[in-house]
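Below: the structure, in structure tokens.
With one protein chain removed, the remaining protein chains of the complex are shown where they sit.
Up next is chain A:
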Amino acid sequence: MTPLVQIMDVYKNYGPVRALNGVSLDVFKGEVVCIIGPSGSGKSTMLRCINNLEKISRGLIKVDGEIIGYKLVDGMLHELSDKLASRQRSKIGMVFQQFNLFPHKTVIENLIEGPTHVKGTKQQKARDTAAKLLNQVGLNEKAHSYPNQLSGGQQQRVAIARALAMEPELMLFDEPTSALDPELVGEVLQVMRGLANSGHTMIVVTHEIGFAREVADRIVFMDDGMIVEEGIAKELLADPKHTRTQNFLTAVRA
């Protein structure tokens, strides 16, 4: 079985800064992979490269067999047109630390924006799907609220529903609970747990080690733009091989 996501020797430079320094990783369909690591280790960068919010400097990323952001012609990579690049992104859902809901649109409008304007779904059908998703994240009574009338936890649940409305084959989460007050973290993790259990393929950057242990199939530890260590979640957390991993885990558990 070929992996859904194939990251092959990827480098990403920001001027002199090497944010990714030769990263390789495979993620299979239905897998939940959590990425942990210290600040500045390149976790967000890797996620953003997977859905082409950032262009990689070297290497190759494939999702569902398609090269992300480029087309291979006669042994040369040619940048995709805006339209084709957008089509690739539409198949990958992303949830941001800062939610990034559209503040000028109501919750339901946020949810149908992608389906109606990107996929060409009919209004009514998109609204029905959106209502189901709101129910799934426990927010049906908020359909006509504006984002700034919601708590952080509610906003993040809407953001997850908005990404799901596109029926993506892959969901990316960049520290989805880091901007939340502690008492609101649980409700968001609960929704994500549900997604993991229903077979979604997820890559989650998180500092919630407990969540990672419970939900992740695999954990990847990054440092300095490289993958230092990866393994079965429970094994890696119980018995990290690298001193850097050990130090990081000691620090976050303290």
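Quick notes on this structure:
In this section, a contact is a pair of C-beta atoms (placed from the backbone, for glycine too) under 8 Å apart; a residue touches a chain by one contact, two chains touch by 3 or more; residues count from 1.
The rule is short, and it goes like this: contacts and distances are computed from a predicted model.
Missing from the rendering is one chain, named in UniProt as "Glutamate/aspartate import permease protein GltK" (options: "Cytochrome bc1 complex cytochrome b subunit", "DNA metabolism protein", "Response regulator" or "Glutamate/aspartate import permease protein GltK"). Note on the undisplayed chain: of the listed residues A:43, A:127, A:162 or A:218, the one touching it is A:162.
If you put the hidden chain back, the residue from A:2, A:135, A:149 or A:190 that touches it is A:149. Within the full complex, the residue among A:58, A:71, A:117 or A:132 touching the omitted chain is A:117. Within the full complex, the residue among A:6, A:106, A:129 or A:245 touching the omitted chain is A:106. Not every partner is drawn; the one left out touches chain A at residues 51, 53, 82-83, 86-94, 96, 98, 100-106, 113-114, 117-119, 144-149, 159, 162-163, 166.
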